[in-house]
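Only one protein chain is missing from this complex, and each of the others stays in its spot.
Moving on to chain A:
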Amino acid sequence: MITVGVEQLAGQAVFAEMDAADLARLASAARPVAFPVGRRLFEEGCAADRFWIVQDGLVALDLHLPGRGTLIVETLGRGAIIGWSWLFPPYRWRFGAVATRPVQALEFDARLVRFIWARDPRLAHKLTLRFAEVVVDRLQATRMRLLDLYGDAAEVRWRA
């Protein structure tokens, strides 16, 4: 099995400035993976037992709406974390995810990461804060998109 080095994790923004011992434990739960275009990472409703950090490529989070087909909710590229349903019960994906460009990523065994966290509250606290930062950034971006930036109301100030 190909393993992931501490230096690979140290290069990821979410793990920046973490000490080598913490990174080594996280690296033990990680492996490099590649997904061709069209490969599905996970389906809505399935067990959330992994998460990924994208190193290259593009992944679409999607949702199937009866009668409307599959809609892309958001795309995530280089540096993005994919998946946080593994953090909280019932550990089920709320969306699906599919590679829309060839993807290189680090894949983490979420059960193993949860196991490591359960035994190290200090590390758990540190990582929880970092994941919360990611979640807040995404929430703020989603709120901005709710404004319908390019809709008539936002784009047109004078109807001449």
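Just so it is clear, contacts are C-beta pairs under 8 Å (C-beta built on N, C-alpha and C of every residue); 3 or more make two chains touch, one makes a residue touch a chain; residues count from 1.
By definition in this document, contacts and distances are computed from a predicted model.
The complex appears with one chain absent; UniProt names that chain "Oxidoreductase" among the candidates "ABC transporter permease", "Oxidoreductase", "NADH dehydrogenase subunit H" or "Sarcosine oxidase subunit delta". From the set A:L41, A:A60 or A:L87, the residue in touch with the chain omitted from the display is A:A60, counting the whole complex.
Of the candidate positions A:V14, A:A34 or A:V73, contact with the hidden chain is made by A:V73. Mapped onto chain A, contacts with the missing chain fall at residues 37, 58, 60, 62, 69-75, 77-79, 100-101, 141, 144-145, 147-152, 154-160.
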